[in-house]
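So, subunit A:
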Amino acid sequence: MDLLAAVFLAPIANMASNPEFVLEVVIGGLLAGVMYSLVALGFVLIYKASGVFNFAQGTMVLFAALTFVGLIERGVPIWGAFVIAAAVMVLLAVVVERLMLRPLVNQEQIILFMGTIGLAFFLDGFGQLVWGADVHPLDIGIPKAPLIIGGVLVNEFDLVAAAVAASLVAALALFFQRTPIGRALRAVADDHQAAQSVGIPLRSIWVIVWSVAGVVGLVAGIMWGSNLGVQFSISLVALKALPVLMLGGFTSVPGAIVGGLIVGVGEKLAEVFWGSAFGGAIEDWFAYALALVFLLFRPQGLFGERIIERV
Partner candidate 1 sequence: MTASAPDTFPKLLLEHARLRPDRPANREKDYGIWQSWTWAEVAAEVEALAGGLSAMGFRRGDKLAIIGDNRPRLYWAIAATQALGGVPVPIYQDSIADEMAFVLDHAEVRFAVAEDQEQADKLLAIKERCPLLETVIFSDPRGMRHYDQLFLHGYASVQERGREFAHDDRGFFAREIAKGRGSDIAIILYTSGTTGRPKGVVLTFDNIISTGQNALVFEGLTNREEVLAYLPMAWIGEHIFSYAQAYCAGFCASCPESGATVMSDLRELGPSYFFAPPRIFENILTQVMIRMEDAGWVKRKLFHYFLGVAKRVGLPILDRQRVPFADRVLYWLGNGLVYGPLKNTLGLSRVRVAYTAGEAIGPDLFTFYRSLGINLKQLYGMTESSVFLCIQKDGEVKPDTVGRPIKDVEIRVAQDGEVLFKSPGAFQGYYRNSEATAETKQSDGWVHTGDSGFFDGDGQLKIIDRAKDVGRLERGSLFAPKYIENKLKFFAWIKEAIVFGDGRPFVAAFLNIDLEAVGDWAERRNLAYASYQELAAQTAVYDLLQGCVERVNRDLAAEPAVATSQIRRFLILHKELDADDGELTRTRKVRRRIIAARYQPLVDALYSDQPAGRIETEITFEDGRKGRLRAELGIRDVPTSLPMVEPVAFKKAS
Partner candidate 2 sequence: MKRIGEPILTVDAISLAFGGITALSGISLEIRRHEILAMIGPNGAGKTSMLNVINGFYYPQAGTITWKGETRRHMRPYQAAAQGIARTFQNVALFKGMTTLDNIMTGRLLLMRRNFLWQAIHFGPARQEELAHRTNVERIIDFLEIQAIRKIPVGRLPYGLQKRVELGRALAMEPELLLLDEPMAGMNVEEKEDMCRFILDINEEFGTTIALIEHDMGVVMDISDRVAVLDYGRKIADGPPAEVRISPEVIAAYLGQQADPHPPGDGMGGG
């Protein structure tokens, strides 16, 4: 009886008595969700264009952030570090295409998946070898002062991060919908053979999507790192992206964004209002529970292409 009350009554009463606080939690959740969205976006891009589930996405975020922070620690100015780190991610994309995708083309999906696991371990080790295994604090000058907007407490840093993420998403959407190369990317995502028959070079497309995913990862890594410091745990963010993908669908860009926001808000609310009922640390598994429930009712995700087999 007590447990039931703790799960169903107390949190609701708590929420009702303190609407401003709920709003703060929701906003905090949205801002955290933006990060999940960015990482999930990297997954979706690569999955759509090359059919590969990139296990290394999280490590790529870490690797990009490490490179960035390492360069800054060696006295490179912020913008220079960003450009160089982005270039490194493009280079990584070229290498991945050469050494992994090209030899494994036309293999089973599971083989490619294994390839990305290998890539994850390699990047992890290589990154620590080059830049060391310590926690690197990162400050790129975004103010972290709390702000009060309309009676609601908001972290200024979170606002900036959200704005950056939003503009990145907008730029990507424009890129995909409005440019010929975006059209080529969509074409490849739809049908490899047909894309080849109109002369779309698959390999260049792979390099481009892996580069884009790398740069998106870089941005995510910088934002995350500025908040918590650049450290190994960043790569675990990828684990949060998984439920986001289940929610949003593996092939949908808007799905990745909305899914990220839902997970962000959901787990913050759960932690704050239900945490005590379950003895805390709800945040770690809540997203998975949510995704599982979702899988039962809508296996293709919120925005995923409906699974229709046509004859």
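Just so we're on the same page, contacts are C-beta pairs under 8 Å (C-beta built on N, C-alpha and C of every residue); 3 or more make two chains touch, one makes a residue touch a chain; residues count from 1.
Keep in mind how these were chosen: all candidates are chains of the complex that A comes from, given by their letters.
As the structure is a computational prediction, the values presented were derived from the model and not from experiment.
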Open item on the list: So subunit A is shown by itself and the numbered options are 1 or 2; which of them touches it within this complex?
Closed with: 2
Task: Contact footprint of candidate 2 on subunit A as seen in their complex - done: 175, 178-184, 186-187, 190-191, 193-201, 204, 208, 305, 310
